[in-house]
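Below you'll find the structure I mean.
What you see is the complex with one protein chain gone and the rest in place.
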Amino acid sequence: MLLSALTTSLDVLALETWAPGTARQVLDTEPAAAPGAQVSGGPRAVLRLANISLSFGGLTALRDVDLDVAEGEIRAVIGPNGAGKSSLLNVVSGLYRPDQGEVWFGDHAFRQVPTAQLARLGVARTFQNLALFNGLSAFDNVLIGLAHRVHTGFIRQLVGSPAARRIEAENRAAAEEVIGFLHLQEVRDRIAGSLPYGLQKRVELARALVARPKLLLLDEPFAGVTLSGKQELAQHVRGARDRYGTTIVLIEHDIGIVMGLSDHIAVLDYGRKIADGPPAEIKTNQAVIDAYLGVAHEDETELAI
Amino acid sequence: MTTITETTVAPTRLSWLTPNLLGVALLLLLGYGLVPWIGSDYLMDAVLTPFLALALAAIGLNVLTGYAGQVSLGSAAFLAVGAYAAYNLNLRLPSLPLLADIVLAGAIAAAVGIVFGLPSLRLRGFYLAVSTLAAQFFVQWALTKFGWFSNDNASGVIDAPVIRIGSLSFTSATGRYVFSLSIVAVATALTARLLASQIGRNFIAVRDHEVAAKVIGVPLLRTKLLAFGISSFLIGVAGVLWAFAYLRTVEPAGFNLDRSFQILFIIIIGGLASLRGAFIGAAFIVVFPLLLSRLGAALLGSVFDSGVLEMSQRIVIGALIIAFLIAEPRGLVALIDRAVAAARRLRSSQS
Partner (left out) sequence: MFDTQFLIEVLVGGLLSGVMYSLVAIGFVLIYKTSGVLNFAQGAMLLFAALTFVSLVERGTPFALALLATLAIMVALGITIERAVLRPLINQPPITLFMATLGLSYVIEGAAQLLWGTQVHGLEIGVSDIPFDIAGVFISRFDLFAAAVAGSLVALFTLFFRYTRTGLAFRAVADDQFAALAVGLRLPRVWAAVWTAAGIVALVAGLLWGARLGVQFSLSLVVLKALPVLVLGGFDSITGAIVGGLLIGAIEKLAEVYVGPFFGGGIEAWAAYVVALALLLVRPSGLFGQKLVERV
């Protein structure tokens, strides 16, 4: 009884925020990327996690997690607070070293991903808590997303050698383009730290996008953004995939957004992956509903009382 | 009248991106064209020359602490390395021109700075700050202990050579002032240029969010060591000015921890991560004790002896540091900017 009521509430949410199938429609007009058709786990997996476990002292954040993300797909990772979602992204970006398991980018396997090489491997990310460089302008924040392409030494930068100038000009052009793409022209010269929260989130997205990553990891990019802001930002995320062919792993709590935006959804609970499949399947998955709404635990406390 | 609300939305721009070239040109014109002709020897010797040397040292520390976010408590050590290196280069390689000595002395200070900056790769915050103290104590000890550095002068005292470039010699107070001004102007211009390049952005990125910087591909190791190197280079050159143009006779004890703190205070009071702040802070630190002693003497008469003066200086400087950290962490430079903006608003609302 109760459970079915909850299921419908999930449905309602999805319908309210997003007309289902919007993602598909956009895709139909853009045949270059056909992520939905990709069988996950096929040879074209851009990201593959094999048997990842991670613990902090006595606390297990991830247990035997496997994940395959196909090229061009938007893969959501959802789960209750503390489920291990951010830890998963931190493992993928090499900030945490898993106790066990491997991370694969295409054909490269890593026990611990070398964070300093991440940009060169074609991976970019945003952070759950804003991680902008507050003392730089919005434009410079985006520009610095290309830091890994600047290989001229400091003497050449100081005197402004031809190579240094060329790289600087190329990077500036790329940054301008992303600024335009995400409609940030108005604020491009403002100090990032002085921008409203939603715009800061967008600048962070721009900073990640400017390098045209093959794989983009987004940790709750919609958190704390207003409703209209969310819709706009969601368009941008989808636009990024459609325009640049970027594969996206997206952590998000807003079920509505997730249902509308993603091709596949993986669900974590207490560090374990309890479900993985297309939105329609996840929506009706009993284990997910239990985990997400903490039903089992409420039962326990009831029994205890 | 009704435009007050609108003006507050004016974008906050980065000050170093839009350097007010006109203002700089005006200051240089003043510094070269007017001061040497009308300024007294006292002004140039006791006020302007130390001001310039301290400002350059503060720019150096600002690169490291203000821009790259690595706190250092050992600035005086690099002043000393610069001074003693230039002294020895001049003494032992007489064929080298003095300008080459100065640049090489800066380079030696940079090398020492990079060595002491190595812990920054693993250490953060306080742990790093404490480790920079190692530089402070080690350098001071080495310069006192090994007679070679001071050509076997008692307790490490060195006498600076005459500043001579080609056939020009800068012996008078005016000459030493003009020489310092030229070195500081060139060094400041180069630093400003560097800070506006990718390297400057990398510094700020490492300061503001090290993890994000790493993820993006900012080379942390190189960036931090570069910050230590450039910072120590500038401080080393400032040390040469301090020893050759200002004091003329220096000893290792003069480059003590208090000197390091003085430079740190300059950038806190003037404004972190601001080149203008370094100058404003240095001006404050040089002029303030002079004012305080005049004021104290006028108000208290003979009670205000040198001991009382020194202690009240400490108290006021300390209190000012706390006050700035609480009320305006961006320093005098922000205060001045705000005052200028307010004056502009006032004028535009009147017209």
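Lettered A and B in written order, each chain numbered from 1.
What we mean here is this: a residue touches a chain if its C-beta (ideal position, glycine included) is under 8 Å from a C-beta of that chain, and two chains touch if they have at least 3 such contacts.
Everything numeric here is computed off the predicted structure, so don't read it as measured data.
K.L.:
Thinking of the whole complex, not just what is shown, which of B:L26, B:L221 or B:I315 touches the missing chain?
P.N.:
Final answer for the missing-chain contact: B:I315.
K.L.:
Kindly state which of the options B:A134, B:V157, B:A196 or B:A297 is in contact with the chain not pictured.
P.N.:
B:A134
K.L.:
Can you name the residues of subunit B that touch the chain not displayed here?
P.N.:
Interface with the chain not displayed, on the subunit B side: 71, 119, 122-127, 129-131, 133-134, 137-138, 140-141, 144-146, 211, 257, 261, 264-265, 268, 307-308, 311-315, 317-322, 325-326, 329.
K.L.:
Considering the whole complex, not just the chains shown, which residues of subunit A touch the missing one?
P.N.:
56, 86, 90, 95-96, 127-129, 131
Just so we're on the same page, only the chains that are shown with their structure count from here on.
K.L.:
Which subunit B residues qualify as touching subunit A in the complex?
P.N.:
11-14, 17, 190, 193-194, 197-199, 201-202, 204-205, 207-209, 211-220, 226, 230, 273
K.L.:
Write out the stretch or stretches of subunit A touching subunit B in their complex.
P.N.:
Against subunit B, subunit A makes touches at 93, 95, 115-120, 124-125, 127, 131-137, 140, 143-145, 147-148, 150, 152, 154, 157-158, 160, 164, 168, 187, 189-191, 194, 207, 211.
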